[in-house]
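So that we are looking at the same thing, I have put the structure below in structure tokens.
All protein chains but one are shown in place.
To keep things simple, chains are lettered A, B, C, D and E as they appear, and every chain counts its residues starting from 1.
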Amino acid sequence: MSPCTRKLLTIITEAALENVLLKDLDRLGAQGYTLSDARGKGHRGIRSSAWDASSNIRVEVVCNEVTAEAITAHLQANYYNDYAMILFVSDVTVLRPEKF
Amino acid sequence: MSPCTRKLLTIITEAALENVLLKDLDRLGAQGYTLSDARGKGHRGIRSSAWDASSNIRVEVVCNEVTAEAITAHLQANYYNDYAMILFVSDVTVLRPEKF
Amino acid sequence: MSPCTRKLLTIITEAALENVLLKDLDRLGAQGYTLSDARGKGHRGIRSSAWDASSNIRVEVVCNEVTAEAITAHLQANYYNDYAMILFVSDVTVLRPEKF
Amino acid sequence: MTSLDPIVLFFILGLSAGLLRSELRLPSAVYDLVSMVLLLAIGMKGGIELAKQPLIVLLPQMFWVMLMGLILPLLAYPVLRYVGHFKREDAASIAAHYGSVSVATYAVAVVYFASQQISFEAHMPLLLAVLEIPAILVGIVLARGLRSKMPLGALAHEVFLGKGIVLLVGGLLIGWIAGPQGIQSIAPLFFDLFYGILALFLLEMGLITAAQFGSLRRYGLFLILFGIGMPLVSAWIGIAFGYAMGFSVGGTAMLAILAASASYIAVPAAMRISVPQANPALSLAAALGVSFPFNVLVGIPLYYTFAVWTYSLLGAPR
Amino acid sequence: MTSLDPIVLFFILGLSAGLLRSELRLPSAVYDLVSMVLLLAIGMKGGIELAKQPLIVLLPQMFWVMLMGLILPLLAYPVLRYVGHFKREDAASIAAHYGSVSVATYAVAVVYFASQQISFEAHMPLLLAVLEIPAILVGIVLARGLRSKMPLGALAHEVFLGKGIVLLVGGLLIGWIAGPQGIQSIAPLFFDLFYGILALFLLEMGLITAAQFGSLRRYGLFLILFGIGMPLVSAWIGIAFGYAMGFSVGGTAMLAILAASASYIAVPAAMRISVPQANPALSLAAALGVSFPFNVLVGIPLYYTFAVWTYSLLGAPR
Partner (left out) sequence: MTSLDPIVLFFILGLSAGLLRSELRLPSAVYDLVSMVLLLAIGMKGGIELAKQPLIVLLPQMFWVMLMGLILPLLAYPVLRYVGHFKREDAASIAAHYGSVSVATYAVAVVYFASQQISFEAHMPLLLAVLEIPAILVGIVLARGLRSKMPLGALAHEVFLGKGIVLLVGGLLIGWIAGPQGIQSIAPLFFDLFYGILALFLLEMGLITAAQFGSLRRYGLFLILFGIGMPLVSAWIGIAFGYAMGFSVGGTAMLAILAASASYIAVPAAMRISVPQANPALSLAAALGVSFPFNVLVGIPLYYTFAVWTYSLLGAPR
């Protein structure tokens, strides 16, 4: 169980996309994900989380580089143009690398 | 749309500062930000989020290095002494770098 | 107050562990922590946050390398087998390094 | 609506607080709780009435109302597309919003009718539920064409199992099965508190409405005109249907109100998934920023007056 | 329970929505609010009754009920361990859940008894509170052995200061001190709305129950059989205790219901901390996925029938 490097993918997008997005993540090989509710501002204006249509979610996925690239490519191809969405990736060290 | 490096600035501070802080971020050149509610403990004691006066917010800004430094300097000069606040910066890879 | 590198430890685990975990963090030398509520999916299934028993928390600790390793080792020894839990570490730049 | 009703004053309070950029903000959990109670209560009120009559009698009404839900967006679409010059998906999405219904507008109308002692067909919540959906389908077809290969399963899921429909139809079924006697034990929460909870809901709606005014400024005059004009036209269509179906004046006016109202729960969610190219800010600005306040502040009594005129001109139906 | 009661219909609505994977989801803040009001209300109802009789009279009952709470998990454990082949910690944890009680099941039973005009010993909430805890201790000892060096302080904290116990016992004390007169001012929230709030709670419970069905499928038939069989056995034990303690038929039936119910608030939290090796999905699947719906839909009237049989066979106690 020595430490090992993985990618941490953070996706911030509209809550409306939650169900679809989580299914995609499963299909693209993510071993897990973590969600929380968020609000914010970006190119598509203020998203205040006062109610469903203006809520954001913040999704984190820890995964290997291949999966990270697959997810990134998929999101860029399918949602980037039509949805309020940003995505960023960073390097993290994990324990039990076999989990991710 | 090749990937590109940006800074991810995370600010954890008192909820009372929200309005002021977001105006500052806009002014200092942040193209967007994401907020969520948080609780925690630091040098100014436990902040439990039970009610307004003891709530924290967690603000994330993805931006270029110059903006990150401007925000950091501004926060340090204006709020660091008087408010419960921490700030940390990490490197992230983004798609569509023109957005940030 | 020049910038300085520290570790950002992110722990995602069951809300049931909150009290115990925070006491451990204090004891192991963390100068502070930030919590938020989260939901997610991992090897122990879906944790939907609909009610206490299925809620996750997301804990962030900024600390020096030694503390990060102490916390990691402690969590791995005590909770990793029995609780839904993941942990990842990244490098962050902080101001006022004496705080962490 | 008489602007003195406290329900409406709560809306105005929220609207003012929002426009003045006050700190007032309701947690989304409160919005969820309050809207859940309203939807269940409206459903149960309707369900109780269903228990009193054989459902078979209502089938033709359900059919006609569904037809109305198909016609309204087909009417709105060309205006939006060719007068408003919106792109195809946007025109289709806005049209779908106006073909569907707003539960909040209905709730305010119920309060107004009660205060004016106007009676109406009590199974109206059934028609409300029926009206939610057809316009969504029309909107999708308008946006994507008939040959589009939308996964039908996912769409049906989104449409029929959305939060709003499940609570409204669930309430209907509970009211229907339990009947007026059975429901009595839960009446203190769902019926006695109805007005108060609606007041809280409208406070929040005011805040949400205020947040749409920014987009309105950006998308200009046409959207404002459409947001007022479309309800006025829809109201007359609702009156025509109500009259043709032999409704009472009150029932006809209520159908006019439903026709004039624009959805902001079921349709935005369904459109976001099935027509993602449509800009949701446009439909919400029109539906919430213009038509909802117009209907609540002016439209409801106006459409009732329209219905009264019609009945006095043409006589009671049949 | 008569399946027509709207309270139960709300549970079925939540269950159906969950199984159909509807978007319906209640924010956890709503769950917290609703369960808080229920626990306080049940506590206060009991506390008011305590004010009417010297507490000393109830001490023997509290002792016997505590004994019952020790016996039930001891009975369940060998079945789980040696018939179900669960590992030690899992068997102990599941046993603890079944030795303790479910406040929601009790609340539904109260509604049922009221609708059937069955009276029962009104200090039952005191016994409910007493029953929450002994099984937890038995579960811990079964899992860790008597010589385990559990930090007793942390355990007592977890057990006695958990959310559920604090609210229930707090309510008891408030009702006891304030008395029926004092409590009147807050009755509109805690008592008049009780049924409505219970309905919302059961809607949520339905959704939560549906979420357990996945684990059920994974862990198989034995868990389902146990989740039905154990309550049936426990109910008879409850009847025996109730009869022996000289309760009325209603009180005996209520004790049977408490015995048959399985905890999903206090016990899961305590077990998670003190027996972390136990898989919480197993106990929740059984307690929430099987026994809770069984008790609510079938068990409550059934156990009452059992009690009636017993009293007509054996005559009233003493």
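Heads up, the rule we're going with is that contacts are C-beta pairs under 8 Å (C-beta built on N, C-alpha and C of every residue); 3 or more make two chains touch, one makes a residue touch a chain.
Keep in mind it's a predicted model, so treat the numbers as computed, not measured.
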Exercise. Since one chain is left out of the picture, which of the remaining chains does it touch in the full complex?
Worked result: B, D, E
Exercise. Which of these touches the unseen chain: E:Pro60, E:Pro78, E:Gly182 or E:Gly246?
Worked result: E:Gly182
Seminar exercise, completed: Missing-chain contacts on chain D, rising order, are 4-7, 9-10, 13, 17, 20-30, 33, 111, 115, 188, 192-193, 195-197, 199-200
Seminar exercise, completed: Logged for chain E, residues touching the omitted partner chain are 27-29, 32-33, 36-37, 44, 157, 161-163, 166-167, 170, 173-174, 177-179, 182-183, 185-190, 193, 269
For this session: Write the list of chain B residues that the hidden chain touches.
Result: 14, 16-17, 20, 37, 44-46, 48-55, 79, 81-83
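As a convention for this text, only the chains that are shown with their structure count from here on.
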Problem set entry | Contact-graph separation of chain C and chain D, given in steps at minimum | 2
Seminar exercise, completed: Rotating chain B so its CA atoms sit on chain C gives an angle in degrees, to the nearest 5, of 120
For this session: Write out the two chains that share the greatest number of C-beta pairs in contact.
Result: D-E
Exercise. If you list every residue number at the chain A and chain B contact, are more than half found on both copies (same) or fewer than half (different)?
Worked result: different
For this session: Taking CA centroids for every chain, report which one is farthest away from chain A.
Result: E
Seminar exercise, completed: dist(centroid_CA(chain C), centroid_CA(chain E)) in Å evaluates to 34
For this session: Please compute the C-alpha centroid of chain A, do the same for chain B, then give the distance between them in whole Å.
Result: 20
Exercise. What is the distance in Å between the mean C-alpha positions of chain B and chain E?
Worked result: 46
Exercise. Which residues does chain E have that touch at least 2 chains other than itself?
Worked result: 23, 25-26, 28
Problem set entry | Contacts with two or more other chains, residues of chain A listed in rising order | 36-37, 90
